[in-house]
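Shown next, in structure tokens, is the structure this report addresses.
Omission of a single protein chain aside, the complex is shown with its protein chains in their original locations.
Then we have chain A:
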Amino acid sequence: MPVNRVKFYQTGSYAVGNRLLDPRSRAVQSDPARTNAITTGHRACQGCGEALGARYVLDAAMRATGGKLVTVNATGCLEVFSTPFPESSWRVAWLHSLFGNAPAVATGVAAALRAQGREDIRVIGQGGDGGTVDIGFGCLSGMFERDDDVLFVCYDNQAYMNTGVQRSGATPPAARTATTDAVGPAPGNAFGQGKDAPRIAMAHGIPYVATATVADPRDLEYKVERAMSFRGARYLHVLVPCPLGWGSAARDTVRLARLATQCGLFPVYEAERGDVVAATPIRAAVPVTEYLRPQRRFAHLFRPELRTDVIGRIQAIADANIARYGLLEAGHD
């Protein structure tokens, strides 16, 4: 009979357990005092980055607000897998209205709470990249511009996964989706100008904008707590790999999120009132191929021939991010 060896000293790992470690170094799951904004039994796929991200975000927000939290959810995977009537995984006050209106609904909740003198209750709006950077973008920009007291969280898995992996405004160049086939001279998604939602949010001059990934849950939690220390419109953009849409192994969700930051394609930073105030440095930049190769949505860049031309353009995007945010500061490489 095979025996699984139990390791009690997994310093630096993210495994469950580790109660012998200092509390700040423990895996988040091992904390007996953690809240449960979203409970087990939901219907997310194995390895779902969005379920992971939403859990850390909302649990952190619950802690930061003492449980005084209302959540508004856009239509999408997160909404569908968590609330198949008559079941619900949510342990927070939760409202789903439509795909494109979550930021405006959140504004309405905040306005009502203010009129009722209940500004102790805080509001989070959340959605996927489609609900945020595409169909909900008008409402999001309106909420930012009015500086409504809402934290909006985008769980970015870079395509319309709920409907079967179609391209969104957040789909990266060259990625294969159901509507950007990997055929022809320019396979996959086009190299457009991109839609850098966090920077667009920053351009609104709102109090707080941050990016994060599910590879660094402590950082993610910190940013939620930080966001909750501000009043007004705030935006958190979380990279959440999707095994189904990315064509990656369920066990690679966290690894891919980490590679996305380490290669420079997904810079992790914080901004206040339109200015970057902190960026998470990269110890040593990894080539983008390390990040691209494990994902079947980029397989056409490696087979039948290595598309060094396309990979070079992607590497240039990563390099530009590294330069823009100073991700390879001296002392870190």
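The rule is short, and it goes like this: a contact is a pair of C-beta atoms (placed from the backbone, for glycine too) under 8 Å apart; a residue touches a chain by one contact, two chains touch by 3 or more; residues count from 1.
By our rule, contacts and distances are computed from a predicted model.
Of the names listed as "Sugar ABC transporter substrate-binding protein", "2-ketoisovalerate ferredoxin oxidoreductase subunit alpha", "Branched-chain amino acid transport system permease protein" or "YeeE/YedE family protein", the one that matches the UniProt record for the absent chain is "2-ketoisovalerate ferredoxin oxidoreductase subunit alpha". If you put the hidden chain back, the residue from A:48, A:70, A:174 or A:288 that touches it is A:70.
The chain that is not drawn here is touched, among residues A:56, A:94 or A:325, by A:94.
Remark: the omitted chain is touched by one listed residue; of A:84, A:164, A:194 or A:312 this is A:84.
Contacts to the hidden chain, counted on chain A, fall at residues 67-70, 72-73, 79-80, 83-86, 88, 90-98, 100-101, 104-116, 121, 138-139, 141-142, 145-146.
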